[in-house]
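Pasting in a structure now, in structure tokens, and then I'll have a few things to ask.
With one protein chain removed, the remaining protein chains of the complex are shown where they sit.
Order of writing sets the chain letters: A, B and C. Residues in each chain are counted from 1.
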Amino acid sequence: MTEMAMNWFWDCVTPDLIQTFSVSAMPYTGKSKYQSIQILDSPAFGRCLVLDGKIQCSESDEFIYHETLVHPAMIAHPKPETVFIAGGGEGATLREVLAHKTVKRVVMVDIDRKVPQICQKYLPSLSQGAFDDSRLELLYMDALKYVAETKEKFDVMILDLTEPLEEGPAYLLFAKEFYQDLSKKLKKGGIMSLQAGATSVMFPSTFLAVVNTLRAVFSVVAPYQAEIPSFGGPWGFAVASQTLDLRELSPEEIDRRLASRVRGPLRFYDGLAHPGIFSLPKYLRQQIAEEKRVITKDKPVFTY
Amino acid sequence: MTEMAMNWFWDCVTPDLIQTFSVSAMPYTGKSKYQSIQILDSPAFGRCLVLDGKIQCSESDEFIYHETLVHPAMIAHPKPETVFIAGGGEGATLREVLAHKTVKRVVMVDIDRKVPQICQKYLPSLSQGAFDDSRLELLYMDALKYVAETKEKFDVMILDLTEPLEEGPAYLLFAKEFYQDLSKKLKKGGIMSLQAGATSVMFPSTFLAVVNTLRAVFSVVAPYQAEIPSFGGPWGFAVASQTLDLRELSPEEIDRRLASRVRGPLRFYDGLAHPGIFSLPKYLRQQIAEEKRVITKDKPVFTY
Amino acid sequence: MTEMAMNWFWDCVTPDLIQTFSVSAMPYTGKSKYQSIQILDSPAFGRCLVLDGKIQCSESDEFIYHETLVHPAMIAHPKPETVFIAGGGEGATLREVLAHKTVKRVVMVDIDRKVPQICQKYLPSLSQGAFDDSRLELLYMDALKYVAETKEKFDVMILDLTEPLEEGPAYLLFAKEFYQDLSKKLKKGGIMSLQAGATSVMFPSTFLAVVNTLRAVFSVVAPYQAEIPSFGGPWGFAVASQTLDLRELSPEEIDRRLASRVRGPLRFYDGLAHPGIFSLPKYLRQQIAEEKRVITKDKPVFTY
Partner (left out) sequence: MTEMAMNWFWDCVTPDLIQTFSVSAMPYTGKSKYQSIQILDSPAFGRCLVLDGKIQCSESDEFIYHETLVHPAMIAHPKPETVFIAGGGEGATLREVLAHKTVKRVVMVDIDRKVPQICQKYLPSLSQGAFDDSRLELLYMDALKYVAETKEKFDVMILDLTEPLEEGPAYLLFAKEFYQDLSKKLKKGGIMSLQAGATSVMFPSTFLAVVNTLRAVFSVVAPYQAEIPSFGGPWGFAVASQTLDLRELSPEEIDRRLASRVRGPLRFYDGLAHPGIFSLPKYLRQQIAEEKRVITKDKPVFTY
């Protein structure tokens, strides 16, 4: 059967649901101190980064993820000059942040030195030279520790973390204690955003708990979602702030800010796309309203 | 390995991308004159209907599909009294249509007598008795022929068809000629809606062609999308009319109409969810704008 | 992709090797007190019995397994009149034993009352009425307890047990203590046989340990193997006795005994096939010679 693809990557969404795609080459397979790292080439999604068996991004749809994570918070802020990024070793979140001409300084903290190395070598389209930008300070350390100890405050803080896997490096970064620390490091009028797990009707559990935990810390929390095909379904995000509510922005104002501040055209996000990601289905709004869990370091949430 | 599920259904989205879910039982497997029919039980999605190897609906997320297909067009119409449904043998589209108290008559035309039989037996939650409603006239015949020959006209016409598979029964129902016939059977001020294939960034091709073909026939075409997890990604729909533009409806007006006209609460669709399905990403709006194909019976489009 | 089979059974041979076959129907899925039970229809193997996720037999190749398990020991015995069977709930081992005209009495002990019921209903070709034979006494109890307590002795004793899965019902029946009890219930000149797990070059571990454990109890142990496609590779067996060595039988003598004693033609086993199953590859004979493990109830062996 020469025409059927022979090698397949299995991404186990749940024990009973698998997204599998064919793999034409495996340019890199290795391990860092923190996680397994793989670069796969797939006809369906192009080149992909896989950490601990979970796809992190693919060439074909990473623009959806990264634009959705970065621009709502950046645009909501009147003039974002200092930005903090936790995680995001691929460099694409950094790339989108640096596209904002207002930005003067970015501090990016990733625990795993190897991910940026591997991605710059095998997936240079993700960072597009962003790691060489003079506005960047890149630190390899625990974001938890950095946020707790830094004296610096930021206009925008972005969490681009792997899912809270039971054995993975990130689960404490989804807890109320960390969000409280983050809140203290936001400048007045500052805003944060993060990815928050799948929003699929089948298993929105992590997303719901993250959103509710944010609400325990921040005055204004706006959950939203976008479809990321390589993740196997719709993905949740949230922006959170003590003061700013980006839901008040009109499509026209969003487009005006994007035009004046952002270098280069975006592909996913603009004023008309904005309501598409912030207007959630009725059942999901109800589930968010009814959610009671607050994630703490003693009561963590783990994704399968 | 007793804990791993043993039986898996493979839904080939493309030759290089498969969504697979475990199957705990196969209550029915058979063939009708037109297609293979299967009822599967799956831990991920509950009980599913599968036609010609493609999942048609699952207990867990059919409400998203059917509410999204039916209510935008029904709500856009000031007073839908007569409704035509092509396909929809599961009975769930009919169920949603009949929930509108304004409806006095529904003509439903499905080519395959066996699908309603099997679904009423194995998936009664889909139709919830709708097939017994006295407002219904149910015909087993080719919808193409019915629409061409009927003298009747309708306020709302809904196409709930299987994808245009090369060997399947439905591909001529995605052609301009059929849309022209449909348009003639809409009453003045009437509106139609249909499902139009996947909108995933990877393979929106069928969706784009369907939307453009509608534009060749109707003055107002509003494409939209919703995430249907069991379909393996976001799914496209469109409403089309010569006069009505539902994009002018405010969330408040949508909620007002739903409250006054529709029996029972909806789970997915309401005024706040509405912009979430009609506000498309920038790249998808651009692709729609640039699309040139018009599907005709001589130049059909086939989905993998 | 209507031509590709949609439902697949996965038989995990090891965590890194899976045999998967398409399933056209699942006539029965249930659980007994002891194990999960499934009847599957597959184009590759016909109807199959699956216990705890492991295929036990298929219509297409069960004759290989059952003839190989039963006839070498039966033929080696000069006149087998009383036979004991442990397990074998499908009834096919019983069918092969009862084909021997010398047999006057069979005691069959299976722990799970449900397997014979399900198999007689869904796989009647396995037992072919054997359960109704007046020579049979069928007991539903633990074979361990029966063998320990019975006062009866047998000419031939056959163990047709599921693999020693960690959570399964059978692992104590692969231990030296049980073989010692068995040996005491063999009449003088008696012989036993059993299935002993995969002999594949990749993972012969259970087979090697079982053979060596038999050698710790019996004077003459003859390991052998046959290819059972639905098991995913070659399968190991052994005959053991304090006195009888069937390897001394010539092909002519085997054919003579089969002709005079066995009703109906066999499909797999005869004098010419005999050396094909008892002549093991050099590396496997060496591994058997070097094996040191003796399975005891305190040091059990588990198959993946």
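Rule of thumb we're sticking to: a contact is a pair of C-beta atoms (placed from the backbone, for glycine too) under 8 Å apart; a residue touches a chain by one contact, two chains touch by 3 or more.
Quick caveat, the model's predicted, so the values are computed rather than measured.
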| item | value |
| --- | --- |
| Displayed partners of the chain not shown (whole complex) | A, C |
| Options C:P27, C:G189 or C:G233, residue touching the unrepresented chain | C:G233 |
| Candidates C:Q180, C:S219, C:S250 or C:S279 - the one touching the absent chain | C:S279 |
| Residues of chain C (touch criterion as defined above) contacting the omitted chain | 4-5, 8, 14-22, 42-45, 60-61, 64, 200-202, 226-227, 229, 232-234, 266-270, 272-283, 285 |
| Touch residues of chain A, complete complex, unshown partner | 1-2, 4-12, 15, 23-26, 29, 36, 38, 40, 50, 52-53, 165, 167, 304 |
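Please note the rule applied: only the chains that are shown with their structure count from here on.
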| item | value |
| --- | --- |
| Chains contacting each of chain A and chain B, listed by label | none |
| Chain A, residues touching no fewer than two other chains | none |
